[in-house]
Each structure stands twice: as C-alpha cells, then as structure tokens.
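Pasting in a structure now, in structure tokens, and then I'll have a few things to ask.
Excluded from the complex is one protein chain; the other protein chains are retained at their positions.
For reference, chains read A and B in written order, and residue numbers begin at 1 within each chain.
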Amino acid sequence: MKPYFPSWSLVAFAALVAYPLFPALEHHFFHLTNRSLGVELPGLFLFAILALALNVVVGYTGLLHLGIAGFFGIGAYVVGILTAPLNPFEMNFWLALLIAIAVTTFIGLLLGTPALRLSGDYLALVTLGFGEVVRFTIKNIPAVTEGTKGISPLPPPVFPGVTVDWNTDYRPFYYLALSVLLITFYLLYRLERSKLGRAWVAIREDELAAKCMGLNTSRLKLAAFSVAAGIAGLAGGIYASKMTSTVGPEAFDFNKSIFVLCCLILGGLGSRNGVLLGVFILYGFDYILSPIIDGFLQSSGLGQGKIWQQFSGWRLIVFGLVLIIVMRVRPQGLLPNNRVKDEMQHVQLPATV
Amino acid sequence: MPIRILPLLSIIVLLGIGFVIPMPANVGKPDVIRIVSSLPRTGSARGQTDTIVAGIRLALHEIDYKIQLGDKTYRIEYLDLDDANAAAGQWTAENEISNAVLANRDPDVMVYIGTYNSGAARISMPILNKAGMLMISPANTAPELTKPGAGARCEPMCYRPNGEVNYVRVVPTDDLQGALAAEWAQDLGAKKVYILDDNETYGQGVANLFEAHARSIGLEILGHESIDLKAAEFSALMTKIKLRNPDLIFFGGTTQTKASQVLKDMVKAGMDKCKFMAPDGCHEETMITQTGADIVVPGRFYTTFGGLTTDRLSVGAGKVFVDKYTELYGKPPSEAYAVYGYECGRVAIEAMRKAGKKDRRAILEAGRSIKDFDGAAGVKWSFDENGDTTLQMMTGSTVQMVKEDGKEVPHLRWSKDLQPRTTTK
Partner (left out) sequence: MQILFAAIDTNALTQYLINGLSYGMLIALVALGYTMVYGIVELINFAHGDLFMLGGFLGLTIVTTTISLTGASVIGNVPMTAGILLLAFILVPIFCGFLNVGVDRIIYKPLRKAPRLAPLVSAIGVSFIFQNFGLFWGGPQDVDFPKLISNTNLLGESSSIRFTYQDLLVVGVTIPLMIALTLFVRVTPLGKAMRATAQNPTAAQLMGINTERVIATTFLIGGALAGFGSMIYGLTINTVHYQMGFLVGLYAFTAAVLGGIGNIPGAVLGGLLIGLVRSLGSAYVGERWTGALIFTMLIVVLVFRPSGLLGSRVREKV
C-alpha cells in the first residue's frame, strides 16, 4: 500500500501540527522578526484551501477560472451577515459556515450553467466578469453588506471545550484552519481517485475523446465549478471569522484570483502538494518574508523614502520573473502531478484540425 | 513500501529542536518601553503617514527617548509598523491584525498609536481592548467608533468587549466636520449642492453627515451619488450633474480616492463656475499637484480640516510646534496631520508620566482620563467619556496664489476658522 501523501508533505504537516506545541519556537521567531508565525500561518492555511478549490477547476478539469475570489468573498459575507451582532440573525458560526458552503455551491452551479456553452478563453472572461460583479454588488448594497466598511466585528466560533480567547490567542484558529485544510486535502485526494475525479482529468486531457467515451462533460464541468465554489466559500467563511470582519469588497478583487492562480502555477497544476508549496512560497513572500525584511530595512535606517528602496516595492517584479522563469524552465510547476508533467513536457506539434 | 529515512529523520530532528530550545520567560526588557504605531506606510497614503510618524518622533525626540517613571528611567523604543502591504497598496486586515497581536504579545509595548483608516481601527480595537492597552488614533474620524447612537445597533460597544474605553482620538470627528462644511458652503453663497462620495467608509460617512446638516440649514440637495473608485473618468456623471446646475459639489473622499479626477472632469464638463468642496482627506498639497494648477484656481477648491492646519498654526499659539518641527526636520510639516502625530506622541508620554509606572492598565487609565491637556494648537482640550477629544476647532482652507521663485504657484492656505453656529434650529 502506498502512503496517502508523499512523505515530505507528511513531514510538513507534522511540523505544522506540532509547531504551536513548542511556544519557544514561536517566541524566538517573534523576537527575531517582530512577526508571529502563529498569527500568519492560519491565513496561509485558508489561502491554501482556496488554492485547492481553484485547483479543482483549473488543475483537474483544465478550465481557466479567473473569478475564484468572488466565491471566497461570498463565503465570507454569508458568514458575516449571519453571525454579526449588527444583524438580527446572530447565528451559530458552524451553521453559518454550512450555509455559506451551500450558497457558494449553488452560485457556482448558476455560474457554471452559462459557462458550459463557452470554450476556453471566453469561459475565462466570464468567470473574471463574475468576480468583478460580485465585488461591485458587495460594494453597492450597503443595507446588506455595509458597503466598503465590511461587516465587523464578527464573533469567533464556539467550540465545546475551547475556552481560550480566539482573538488574542492564535492557536484556536491555527488548528481550525489547519484541520480544515487537512480534511479538504484528504477529501480531494479521495476525489482525485474517484470516478468523478478521473472523469475531470479525462476532460482536461481531451474533451472530445471524453465525450466520445460517453462522459457527460457538461454535467462534469458543472460539478467541478460547484465543488470549487463550495470549497472557496468554506475558506471565505473561516477567513471572515478569523479577521473578525468581512474586511470589504476590495479584499476579494481580481488581484486575489490572479494571486491564487499564480500559486497553482508555481506549485504545479493538478498537484495538491504542489499547490500547497506554491501557496507557501508566494503567500509566505507577501505576508511573512516581505514585512520582516522591510522591518529590518527600516530599523537599519535603509528603506526610507522611495518605493524602490523597500523590499516589498519589488514584489511584482519578483512575482513576474517567477512566473516567466517557471513557465520557461519548468512549466509543469515545482512539484508536478505525474500526469501533468508528461503532458507539459511532451512537445506538441502546432495544433491542427 | 520502502522506509523513507530522510523524512522520518527530519521529523525527529524537528521534534528534537522543539524540545531543546528553552522557553525564555516572557518578561521583555526591564528598562525599555515600546510605543508602536500602525499606519499605512506603503501605498498612496504614504505622504500623509510620513508626517504623522515625523510628528510622533518629534514628541519622543523632545524627551530624548527617555522617560522617568517612579525612580526608574526607561528608554523608549518606537516601532513604526505598516498596516498596508505592497500587494494591496492600502491597509489590509491581515496586516492590522498582525500589528495588534504583535503589540499585545510584546510585554514592553505600552501604547498603540493608530490607525489611519477607520476600517482598520474596527479590526484592532477589540483586540487591544481585551489587552487593556491604550490606543490613540491620530486620524480616525468615523463617529461610530466611539459615539453611541452614531452607528449600527451594537456600535461602539462591540469594539469594546471588556466594556471599557481604551480607544481615544486626538482628532475631531466627522459629525462636526460634515456639519461645519455644510454651513461654510452656505456662507460661500451656495444654494444648490450636489453631493458625491467615494463609496468608502470615511468619504461616504462625511458625505452623509454633510447632506443631513445641509438639508437642515436649508440648502437644496440636487442629488447624492457614489462613484466607482476604479473608474478612470467621470465625464458622463458630470454631464448629468451639469444639467442640474449646482453652485457647489461636495465630494466626500480623499486625494487617494479620485478627488482630483472628479474635479478635473467637473471643469471639463464645462462647470467652471461651480465650487468644489472636500473634507480633510483632500487637505494635502498633493491634491493640487495631482489636479494641476490650471484647474485648482482660487475660488474653486475648498477643503475643511479637523483642527488647525499648518499655516493656521504658524500664525497662532501653535507656532511653537511648527518651529520645533522645522528645526528638527529642516522644513515645516508638508501635511496637516503632522500635528496630530505629535499630539499622539505627547498624549502617550503624558499618560505614562501620570501612571508613574510601566503598566498597561495604569497607563490606559491615566491616558483616557487626560483633562485640560495643553494641545499643540495652543488650546486646552480633554478626552470625554467616549474617548473623543473636546477640541472643536475646524479650519476652512482654499487655494491661493503664492509667489515662489518669481512665479505664482497655487497653495492650500487657511481661509477661515469654522465655528458651529450658535443659532441653528
């Protein structure tokens, strides 16, 4: 029997599970860098869930989806609306999270229906347009969403047995996000090997052939869309609770969708481990490495004034170079899925009819 | 299945490292007090926050970064944290949470100066409230952060999970600014007003308050609309407004949220007689450079500011501050918020002095009960029971041509002090 995960990802997971058990590590890191890994990592985990969601559509099924942040936002706002003390519902977080998943899955289905008629790049644009419509809608119906303010504050989840304060102690959210990530990871592993998962890959490889083999490609694509939407909604719901706020429409814009896509591409499309690695590198760069280096630059008296003197000012150049170099040198990503690797390295002849 | 030695080994090593590293006691440095500020240091608000930080540093520089509490002298370390990141170009919830948690966990941090954006304050206020730390904002003007009844059902109590006030601000809130702006608009001769806002917390807030007061003093409101921040131009919108023929357009927003584009398109649509008024988010010289000297001519652009602007300070009791600032940095403050940065620094120092010991609880209580404080503007003020300043000064500024190197250059200059009318209904 082969192990569920390649062992290196097991090590990574073990290290992440164990990290909060050793407060000394956290303490030293904090004192060295003025940043807390424990606070930043849950955000990374949630982002990883979002990336795994996008991977279902882009990685497995091979459809370009540029609006995943929209679903992330809808999830966040559903949880926000249902749990905030501003509103009359004041629902239990877990129930609200379930509703968020149901709502996003349904909207994913709705978006998928017209998208079925479209191919390739047109589909990409429709998803992009969808993401923007979500952002505008959140912004423009303040009676429901509080407009650009974001709904805040949101109460933390209630979990039997956990008495610590969720806002000042990082550990509850750390373990919540990590366990949801692990569960998603495992479920996707099962899904990949199920009939559905294999059918998705068949569509990616050759849609016409898949159709000829009797697969109902429309229904399969729809399933991919709604599964991705549901997972993104799950991540969004937890995100809102962690931020104690739905933050605002700008947190769910096109840039976020593109950022998730970059993580996928860097790590390896269709490869769960790769996606996690991609998120770790890019999210880590933005939210952990950049602030730390900028902090050092600032305290050493450099990095004042002009934007190019700040480390984070070079962020887009770094991202851009990473994408270009990866595509040239290793288009299958850093940790590729074996099947994708074969496809990407296979030199295609110019497409013919 | 082959045994994978390397991964197994690394698990053992990791566990080992975890056990071997000793846990230091979390007591901090006994002779250091830290003050942190959390402001957007990346992105377009940088110019404003640069001067706020300079103001804070000036206050700390005056006491040579040392403070005597009881019989002990502490060194003050100041940490200038960023609540924005390059990815977003503005404040983000992630960064603000990190900053608040950082301040909370570091036992040497006694005072948290921030935030710049009211939205960010919503996120860090509950965390710092639980930590019992004094939070002083130099720039948040949204009334609902402190004033009961100004916002939604649970505000402001939901920002205070402990039930006590830990958040104070040295800047007057928008309910005053919106009202005074409306009265000033009337004084300028406006009868018909069109209101625009940027659809953001701050801008929309001021615009709504402006609208409410303008109605009550009898101005005719022709319309109120939000713009889309990402739009490049507003010529169609301005065409529509031109049909209603307003005397004045009030724009609730900031220089970063397209104020200059709205003004440009107003003139472009042919409304060159119409006046344009904006709140303190547009009170910066950048507004003039971004819009261009040919558009920002005298008699067209008006802006209000909560408190006294730099040039108003220099002709009054606040000259001391401007002189000190100029001496340390070689030039007078370029943006008006500098004085509030300075005020925050001084309030933090005063709170620590009054408390007399390095203790968050004592400093918090001393800070929020500050009364009759000698403000940098030369006026005494106190914190009221909500943590708001009793300072009720507003300045109206407009554009004047100033001779500079033989050329006439437009600059924002103080026009009048705005006082609430005594005979409103």
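Before moving on, here are some points about what is shown:
One rule holds in what follows: a residue touches a chain if its C-beta (ideal position, glycine included) is under 8 Å from a C-beta of that chain, and two chains touch if they have at least 3 such contacts.
These figures come from a predicted structure and were not determined experimentally.
From the options A:W8, A:F89 or A:W314, the residue with contact to the chain not on display is A:W314. Only one residue from B:F234, B:F251 or B:F305 touches the chain missing from this view: B:F234.
Check A:L32, A:A102 or A:V133 against the missing chain and you find that the one touching it is A:V133.
For the chain left out of this panel, the touching residue among B:D294, B:E327, B:D372 or B:D405 is B:D294. Annotation for subunit B: contacts to the undisplayed chain at residues 42-44, 46-47, 89, 199, 223, 225-228, 230-237, 239-240, 243, 255-256, 258, 260-261, 264, 267-270, 286, 289-292, 294-295. If you put the missing chain back, the residues of subunit A touching it would be 64, 114, 117-122, 124-126, 128-130, 132-133, 136-137, 139-140, 208, 254, 258, 261-262, 265, 269, 307-308, 313-317, 319-324, 326-328, 331, 343-344, 347-353.
The definition used in the following text is that only the chains that are shown with their structure count from here on.
Between the Cα centres of subunit A and subunit B there is a gap of 33 Å.
Every residue of subunit A that touches subunit B in the complex is listed here, in rising order: 1-3, 7-8, 10-11, 14-15, 18, 21-25, 27-28, 30, 34-36, 39-40, 43, 85-86, 136, 139-140, 146-150, 152-153, 165, 167-168, 170, 243-245, 247-248, 250-251, 255, 259, 286-287, 290-291, 294, 298, 307, 310, 312-313, 315-316. Interface residues of subunit B facing subunit A in the complex, by the touch rule stated above, are 1, 4, 7-8, 10-11, 14-15, 17-19, 21-24, 26, 42, 79-80, 82, 85-88, 90, 92-95, 97-98, 101-102, 104-106, 119, 122-123, 126-127, 130-131, 152-155, 158-159, 199-201, 204, 226, 228.
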